[in-house]
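Worksheet for the structure shown next.
A protein chain is absent from this complex, but the other protein chains hold their places.
Note that the chains are named A, B and C in the order they appear, and that numbering of residues resets to 1 at the start of each chain.
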Amino acid sequence: METLFFAIITLVAIVSAILVISCKNPINSALALVMTFFCLATYYVMLDAPFMAAIQVMVYAGAIMVLIVFTIMLLNIRVDATKKHSHKILLGSIIGFFTLINTVYILMKSHAAAPTGPFTGDMIKQIGHTELIGQEMFTKFLLPFEITSILLLVAIVGAVILAKKKL
Amino acid sequence: MSNLLSLTTFLPILGVLMLLFIPKDSKSVLRSVTFVVTVVTFIASLPVLIGFQNNADFQFVENVPWIAAGPFAMRYNIGIDGISLWLVILTTFIMPIAVLSTWTAVEEKVKEYMICLLLLETGMLGAFISLDLFLFYIFWEVMLIPMYFIIGIWGGKNKIYAAIKFFVYTMAGSVLMLVALIFLYFKGTAAGMTDFSLLHFYDLRLDPATQTWLFLAFAFSFAIKVPMFPLHTWLPDAHTEAPTAGSVILAAILLKMGTYGYVRFAMPLFPDAAHRFTPLIATLAVIGIIYAALVAMVQEDVKKLVAYSSVAHLGFVMLGLFAFNEQGITGGMLQMLNHGVSTGALFLIVGFIYERRHTRLITDFGGLSKQMPIFATIFMIVTLSSIGLPGTNGFVGEFMVLLGAFESEIRWYTVIATSGVILSAVYMLWMFQRVMFGELDNPKNQKLLDLNAREIGIMLPLIALIFIMGVYPNPFIEKMQPAINKLIAQTKTSSVTAQLPVDQVLPAGHPVVAPAPEQNPAAEQQNVPAEEATPAVINPHDAK
Amino acid sequence: MFDNVWLIPLFPLLGFLINGLLGKKIKNETVIGGIGAFAVLCSFAVSCMTILKLLSLPGEERLANVKVFTWMTCGNFNADIAFLIDPLSCVMIMIVTGVGFLIHIYSIGYMHGEEGFYRFFAYLNLFMFSMLLLVLGNNLLLMFVGWEGVGLCSYLLIGYYFHKKSAGDAGKKAFVMNRVGDFGFLLGAFTLYWFMGHNFNVWTIQFTELGKNAHLLPTGGVVTVITLCFFLGATGKSAQIPLYTWLPDAMEGPTPVSALIHAATMVTAGVYMIGRMNFLFIRSPETLMVIAVIGACTALFAATIGTAQNDIKRVLAYSTVSQLGYMFLAMGSGAFAAGIFHLMTHAFFKACLFLGSGAVIHSMHHALHHVHSHDDAQDMRNMGGLKSKMPLTFLTFLLATIAIAGIPGFSGFFSKDEILWQAFANPHHGQLNYLLWGMGAVAAGLTAFYMFRLVFMTFFGECRITPKAKDHLHESPMVIVIPLIVLAGLSVVGGYIGIPKLLGDLFGGIPNYFEHYLEPVFRLSEEYMAEHAAHGVAHHSVALEWGLMGTSVVIALIGIGIAFALYVVNTSIPAKFTATFPALHRAVYNKWYIDELYDYVFVNPCKALGRFLWKGFDVVVVDGVVNGVAKVVMSFGGIIRYMQSGFVYDYSWSMAFGVVVILGYYLFK
Partner (left out) sequence: MENLNSYLTVSAILFSIGTIGVLTRKNAIVIFMCIELMLNAVNLTFIALSRYLGNLDGQVFVFFVMTVAAAEAAVGLALMIAFYNNKESIDVEDVNMLKW
């Protein structure tokens, strides 16, 4: 049952990913990408990471994709009239294929060690994923977490400055 | 004060820090601060001069660990002896003059300009006092960059070309030197040395083949800086395009880096090779003297003429150094100082008229004596000093160089070089005549103002030095004498010791027929009492 | 004993400093001139004291080295600021300060109202200082300092009217030609120092030491090289063939300068130098022969040019060259004392002649200036009949002319005759002696001719300037005339201190005081020469000596006679002569085109070579290589840069490609 579900989700994810790169209209690509994000969120749930699935949906599918779609609409970009691909798809596919082989080979070759950490599926279910993540984030990763705020601030300022008509 | 030298060297850096906090629009403040800093540096260098003992040792030595890399340590190892002493003093002495000289000429980017000048001063002082090869290399490169900017930003019409030419020429040389340094490092490690100290390298006995290569690398690098024929073409361009202060510093101090490099590094480190290449160097020096004089004669631009005269003067220096005797090297050293003073002064003079007329073409002038009598007098004195008239500094150096070279093996080169004194008179006086004498017929020249107080103030110390060094050079000679004697001893003993394995180094096919006759004339040539240096070599001639 | 000898050069130096630094502020000509002249007077006084002290010593002790301070020491090389007092240097300082003082006085009058009056006196004092250093210096280097110093002052004073291009050119020419000589001097000094030191371990440049050790030197060989080098120096300074051409041009300077520097003192430095180093020159018979031949040739050659010049000062200039030739003839004949003697008498009469010509020019200039004429005040063709206008000048000029012409009883006769006799009788040059004597005698005749030509053209006949201007001609002020009278007096009587033995015997054994006085300096050399005479000491009869003396006098008289015939009796002959032999006249008038030859052979090729080396070698070859390397690098970069298309996807492609390949390589290797 779970395997079948996994297969379906995988199929949807890959198909929509292919759609992202093959649609003529960027809007369609964007919608396909949202689909992919949802699939990934589903994976996260299957991997006992509901919190990650939630922010995947909220941040990616919600915020970022909305931003992208807004931009597309704002710029009123037409469908590629002449040619949507800059280079030969074949060549790109070959490179992509080799990338795939490389990555898969790495995965096959590397034998992940037995579970080492303390967080088992039961434990997560018992305590709650969000709480665990929160504990990690505000203890062990406190400093990087705070630094991300600075990163976001810089990004905001940068975006504002860049998008201004006249500097 | 034990770290007087460091203080002198890094005072300009302190000045740079001060300048950073001064707004770039308050130009006069920037200039004054820079001037004060350079003057203070000069004053700080005086105790070094006074406290200097007349012996051959390095003095005011500071030696602290700096960078430890593997088995080797780069150390902050500085100190001066009689050879570098005067060059340090010359540097600190010239800098206030250089700053004053562009007081009004540089109006743009004053802050950056002054910072460049001060950085340059630190670089130059550092290079003169470094006793650690690595440290020397660092300072050597530090000098290069501010000068590049000074020419490239505040230069004349063709400044970019000149700046890049200067940079690339010098860089090509430095890179070779760096390679040689790294090679030396491996040689040193093999010999069990633990640092880059020059003094330790002096004791390192290299085999002749290695010496040859290393000497060539060092010599090439320094020859560019000197500059020696045929590597001199960057000089006229750089001089012509640089602002006055740049030209002055370039002529007075930067060129001395090359000759100083020979005295401090190339000759004592590789004495055997230095002796072997003496004919080559002497040939190039002599060609430089005659060639530069001939070319200077037909120049249309005053500054270029002076630049070419520099090449000729430095040819004399090289000739003196490679005489390998007391008079020659002393003369070479004196000539370095003299050239710093008188060619520096010449560039200042060219700067004065350029500031007034914005041209340097000889044909644009004529009859200025009438309009600018003070200028004419000063110009005349400096010209005569450059020609090497007795009573001025130029003569003492030139005479000693020629005398020393004549006593040594390069006698015949000297004969040709001596004819340079005729040519120098020709081109300098001809230029002087065309600029200063004749009818004052150009209306633009008829409104020229004579030198103002600042300009006279700049020139007076130089004029004073011209006469002091010409009439009473002994204090200068006395201080450098022990160091020069030590240098001569270094070049001699090593060459005799190094001669022993000459036969082994010869190419395999070389028939080793009679080693004895090969050694003896060679030992004789260097005028070494063979018994003293190597008791093993029995020289029948000396035994008599 | 001679402790205060350093004062002699010091006074003029002080004068130079005062006038040079403050002269512009002083403005008062009398004060400036007074300072200048007084400084020289002080030197003269000290010189007199010195020579008196010297004379009070016995002959062998007349030698002192007075050290002031050590100039430079380096290893075995040592040069002091030190002065040498001996009869030779004493006679020189007497001439220099004495004649110099008179000329200073004269200059006060002559330079009156000139722009840069202070400058003139400053230079003049500087010259006195350098000249005194030259003659007093006890070593080669100090002599060289003076040697170059006088060259500098000569340059400055010739170029005194610097706004005139010709003056600047002449000054430069003088300096450069002197430099050619200096080149020889330096090489000679180097070789001598090295040779003595290297072979005999005598590392010295001091004259006394060198003299003491001269016996170590071989005859000929290296010594010939050394002496020839020194002689090259002398030809530069003393305007001998081949370096004489600067001296006539040097007449661009003010006339007192010509009198002081280019007649009386500086140009004789070469003669003095040979005298000072006699111990060296006698050891090279070849050099002596070269000197004698060059001296005789110069004497004759310059005299021929002198006959055709119209500029009064140029005639005198060629005359100076010619007379210097005599001195070198004497030196080359080993008659050092005779050479120095002629040096002295020549200083008197030539200074007098120059100053007299200056007075004439001064007067002419004023007269022409009054009528706004642009005629050349120095051209003898504009003069004539000045006898009545300027009687005192005429008289002194005439006396000096008689002296230079070698009329018996006047100073020039004694010295010139001595030289000619020595040239004939010396034991060195064999058959060449007759030729040398002949050249000398002919030159003496020419000298008499052109000097009297000058006198006749200037002072006799009709005045050739406009009558209006003529009225403005008048005798010069006393400050100018008094030096003339003193010098004329010296030209007349100056010779009596050196009466040749022949005449001395005739008048009851009057000794040749001058030769006797110089004996300590030259005795060793004379003894050496007597020993090593190449052709054996010839014994000539008294009658022969009388005969030669008579011949030279007769030749001189013939010269005067011709001049009288051509320029007083029948003044049309010279023009006819010129018309008959135009080429010859043109050649002589243009100084045998020697200047043009030098331009063609040395100056222009040098400039062309310089231009070629600059534009051809520097710019094309060296910079060509440098820029060529830059171009190669740039063009290579130009090819490579097409890889940088600027399109982001190109970069991403290469990146992806790189990642795949590198990763693949590491994974599957």
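As a convention for this text, a contact is a pair of C-beta atoms (placed from the backbone, for glycine too) under 8 Å apart; a residue touches a chain by one contact, two chains touch by 3 or more.
None of these values were measured; they are calculated from a predicted model.
Taking the full assembly into account, the omitted chain touches A, C. If you put the missing chain back, the residues of chain C touching it would be 641, 644-649, 651-653, 656.
Touching the omitted chain from chain A are residues 2-3, 6, 10, 13-14, 17-18, 20-21, 26, 29-30, 33, 36-37, 40, 43-44, 46-49, 51-52, 55-56, 59-60, 63-64, 67-68, 71-72, 74-75, 77, 80, 83-89, 91-93, 95-97, 99-100, 103-104, 107-108, 112-113, 115-121, 132-133, 136-137, 140-141, 144, 148, 151-152, 154-156, 158-163, 165.
We adopt the following convention: only the chains that are shown with their structure count from here on.
Chain contacts in this assembly form an open path, with each chain touching only its neighbours along a single line. Here the chain at the heart of the shown protein, by mean C-alpha position, is B. The centroid of the Cα atoms in chain A and the matching centroid in chain C are 101 Å apart. In terms of their C-alpha centroids, the spacing between chain A and chain B amounts to 66 Å.
With centres set at the average Cα position, the gap from chain B to chain C is 38 Å.
The touching residues of chain A, when paired with chain C in their complex, are 86-87, 95, 98-99, 101-102, 105-106, 109.
Residues 24, 69-77, 141, 144-145, 147-149, 152, 155, 159, 162-165, 167-169, 171-172, 175-176, 179-180, 182-183, 186-187, 190-191, 193-194, 197-198, 606-607, 609-611, 613-614, 617-618, 621-623, 626, 630 of chain C are the ones that touch chain B when the two sit in their complex.
By the touch rule above, chain C contacts chain A in their complex via residues 649, 653, 656-657, 659-660, 663-664, 667-668.
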